[in-house]
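What you see is the complex with one protein chain gone and the rest in place.
Chain nomenclature is as follows: A, B and C, assigned in order of appearance, with residue numbering initiated at 1 for each chain independently.
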Amino acid sequence: MAQKMKAAIFVEKGRIVLDEKPVPEIGPTDALVRITTTTICGTDVHILKGEYPVEKRLTIGHEPVGIIEKLGSGVEGFAEGQRVIAGAITPSGWSNACLCGCGAQDGAGTRHGWKAIGGWKFGNTIDGCQAEYVRVPDAMANLAVIPEGVSDEQVLMCPDIMSTGFSGAETAGVRIGDTVAVFAQGPIGLCATAGARLMGATTIIAVDAVPARMAMAKRMGADHVIDFKADNPVDAIMRLTDGRGVDVAIEALGTQGTFESGLRALRPGGTLSSLGVYSTDLKIPLDAFGAGLADKQIRSTLCPGGKERMRRMMQVVASGRVDLGGLVTHRFKLDQIEQAYDLFGHQRDGVLKVAITP
Amino acid sequence: MAQKMKAAIFVEKGRIVLDEKPVPEIGPTDALVRITTTTICGTDVHILKGEYPVEKRLTIGHEPVGIIEKLGSGVEGFAEGQRVIAGAITPSGWSNACLCGCGAQDGAGTRHGWKAIGGWKFGNTIDGCQAEYVRVPDAMANLAVIPEGVSDEQVLMCPDIMSTGFSGAETAGVRIGDTVAVFAQGPIGLCATAGARLMGATTIIAVDAVPARMAMAKRMGADHVIDFKADNPVDAIMRLTDGRGVDVAIEALGTQGTFESGLRALRPGGTLSSLGVYSTDLKIPLDAFGAGLADKQIRSTLCPGGKERMRRMMQVVASGRVDLGGLVTHRFKLDQIEQAYDLFGHQRDGVLKVAITP
Amino acid sequence: MAQKMKAAIFVEKGRIVLDEKPVPEIGPTDALVRITTTTICGTDVHILKGEYPVEKRLTIGHEPVGIIEKLGSGVEGFAEGQRVIAGAITPSGWSNACLCGCGAQDGAGTRHGWKAIGGWKFGNTIDGCQAEYVRVPDAMANLAVIPEGVSDEQVLMCPDIMSTGFSGAETAGVRIGDTVAVFAQGPIGLCATAGARLMGATTIIAVDAVPARMAMAKRMGADHVIDFKADNPVDAIMRLTDGRGVDVAIEALGTQGTFESGLRALRPGGTLSSLGVYSTDLKIPLDAFGAGLADKQIRSTLCPGGKERMRRMMQVVASGRVDLGGLVTHRFKLDQIEQAYDLFGHQRDGVLKVAITP
Partner (left out) sequence: MAQKMKAAIFVEKGRIVLDEKPVPEIGPTDALVRITTTTICGTDVHILKGEYPVEKRLTIGHEPVGIIEKLGSGVEGFAEGQRVIAGAITPSGWSNACLCGCGAQDGAGTRHGWKAIGGWKFGNTIDGCQAEYVRVPDAMANLAVIPEGVSDEQVLMCPDIMSTGFSGAETAGVRIGDTVAVFAQGPIGLCATAGARLMGATTIIAVDAVPARMAMAKRMGADHVIDFKADNPVDAIMRLTDGRGVDVAIEALGTQGTFESGLRALRPGGTLSSLGVYSTDLKIPLDAFGAGLADKQIRSTLCPGGKERMRRMMQVVASGRVDLGGLVTHRFKLDQIEQAYDLFGHQRDGVLKVAITP
């Protein structure tokens, strides 16, 4: 009889509850990881609210930090007992999408090898990691060993928000001397700010209206912070840039307002790097797009995953280049995860990110 | 007293007429070119209809083929009597935008060096080339000598539609083995088809409904041509690609329909390369954009200019790689340019492009 | 008792012989492919001559065309009986190198995930395909189904020389309108010529001295062919380019002479793309390198592999863009492979490539 474990499962719209499920079984290329720390993502709140559909009784969560409990028969190069993380996105490594360097759109199992958002499996198409144990598929491509001397909480942001936020700067190709605006300073936007700084942007303009986020934006590397409730952010950016606009705008919320402001804030030839999860059609205003003649680009990115990506993210942490420690504002036991969802889902008490420990 | 010449000038909405103007005077870094052949562009028809505003009495036209009549005192490296072209876009070479490789957004004269669509000067912000003579600004950056043995008509498409159409493939980064769809097969779309072929795409799907354009699309390199009146083009593309979608979609018309179809036809991670001049806001449907999670990109490009670009375009012609000769369907004297506008503006008699000779 | 098969094995320096070996056994992620056609590569001749060391009794050969005989228990997405190829390089998909898009340096099994030339396994570190059967490792990343209507011989060049030759142009970033010189027109160089053409180079200068190869260079897309026995190739290139030099030089032989000539033929800022396998140290002459100040680049590439790469190569064939049929000049049964080595190794009878059929 299968061993039992606790897991946060989606029951129906409005209800994610802690329940018992069997400890996952693993196949030859999988690993079983015992979770030591995980977190809740804004996307999980979308799932909770029924805005992003998943199967009933699925275990939620896609940010695993833990210890290898068991390795599939075909997995080499790892050992039980190692401290590891896996990315929120777990590319197979072998689909056509992966072989094109686009593991987030991993179409393993499709005829042609591409599937939109197919790399996001944990807590989406397979059981996730808000649980005592999680099965990591394609373990050799996805397990990343935590460097010595680095704590769980230090790497807790690597699987998703750090990888996502940084990719906002990377996809845009931020260069030394660039001027970058980042719209919204939630956890993803704060990481985008840190990523732009890490790549050499010399003027970083963060936009938000929550004082705690605005203060954190400065710590993450913003040179200027605009309170969009006090000032029109596009006007403010144009004043700061002497009417030039920014080389790169990063959208980190997922609304028409931030998308459109980003496009308007760009200089001709600039790039809007979109990270948000949208819930409505988007409008590109004719003038903000120069009628199609302004050489503007709009690029969207889903969180890059895989063990090499995770290794790089952990190197950023281990080298001290970026310290995301301050993002964890609240801590809960797995037993209290429903409270954690309540707090995080309602954005109470200045919460940025929570840590969950089974 | 200044010598007089004939020129097609914008009088008011609905009226471009042939009139007399002084032969342009030139400054130290300019050249005066005697036009031997030019053409009318779709954009000129927008101007005629009052949809794109220009100053009254401006000479229209941005596709000059001619002979150097006179060089400014500071111009070196060229000689009077040389056969030359200049691009539709004439970058200064020295603005910040130009020094970033983005001459189409040339901000020569602005404080910070960027100006949306600032590289397009002929027939937009300075007198154009539907005239006996044209002044070419920043001549050393813009005059490109026509290779021996190549006729005016052979290079007539280089200044605008060839450079623009090819850039649709270039900006998208078409790679060997790519599948590319090109939406609309007017002159720009046909050049985009040729450009995708030239860069190594192995499956090129052209979309149009005009039989002559569909036939020309095949000659330009399309492997499949979809008649959008007979078939839903996105459905047809999905059938042709086994449900995968295309790596690159090129929009070459400037409408919501082609823009949206391009976005829908993309595989995850694909690039929509936009060439059209739009006249309305655009909508990005939520599903076509994977809610922002499908790694899709939208890139717009304005025609690249400058003498090096023109040199490359003429090399394509001179090497026989692409033969755009078939695009010139009608020929007129400059004296008949009002008739030419009438024919081209109403797209009568299967016109693709006209040649105008003073 | 294991079934037996015929295989060409390396016995000692100077001796590759046909012998009996057991049909390979396969693990859960492998496939067994019955070879229907294969070929001999210049690298195999290096092995024969003892210039490149491999283990004794290793089966040689890295260009498999065949039929899936058996799939490992963990392999999905393929079916026995399918006609397939695999690349000469077989990336695991899951090493750090692979996840960086550099499968040719696949370090599967190393601590850090990188190994020089580690992606080349067939006939190098594991048994190859000059045999009746071959085991394909990491089958899901490496099996590529042959399109309907395409023959074995048509795709026989895809696994190695086509992928390698094209990569010479791809790694150099050949652009529309480039001038490219290709040094040596053996099978790899001919494919480099074809690749430069496929990517939009408008002046392609091929260098060789063997009349049959020079003629074939023209068929593959060269605009000019220089006989290096009749003319100094660098001088000839400078004459052809009016003293400018080429944007890209591709080295396709592996000697100091071709390497150095390539570097000398470049314009400032140009790229030397190196494909050859060298057997001596190389010298960079101070003047050819502009003392380090000429913005020149030297890039080496090992044949890209994996199923997506093979799919693209076969698309080039299936679309008719490039026809490499003419490269197969001689055909042998597997039983005659020692004769084939003799002919190919001594480059007799105008041989370009041989086809071997078990």
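The rule we apply is simple: a residue touches a chain if its C-beta (ideal position, glycine included) is under 8 Å from a C-beta of that chain, and two chains touch if they have at least 3 such contacts.
All of these numbers come straight from a predicted model, not from anything done at the bench.
Q: Which visible chains touch the chain that is not shown?
A: Taken over the complete structure, the missing chain's partners among displayed chains are A, B, C.
Q: Tell me which residue among B:Thr59, B:Asn96, B:Thr258 or B:Thr271 touches the hidden chain in the full complex.
A: B:Asn96
Q: Hey, which chain B residues sit against the chain that's not shown?
A: 27-29, 73-74, 76-77, 91-94, 96, 98-101, 103, 108-109, 111, 113, 138, 140-141, 306-309, 311
Q: If the hidden chain were put back, which residues of chain A would touch it?
A: Touching the chain left out of view, chain A contributes residues 166, 170, 175-177, 195, 198-200, 202-203, 223, 311-313, 315-316, 318-319, 321.
Q: Residues of chain C in contact with the chain that isn't shown?
A: 97, 100, 102, 104-105, 107, 110-118, 120, 241-245, 254, 267-269, 274-286, 289-302
The rule is simple: only the chains that are shown with their structure count from here on.
Q: Mind checking the centre-to-centre distance between chain A and chain B? Centres are C-alpha means, answer in whole Å.
A: About 40 Å, centre to centre.
Q: Can you list every residue of chain B that touches 2 or more other chains, as numbers and ranges?
A: Chain B, residues with two or more chain partners: not present.
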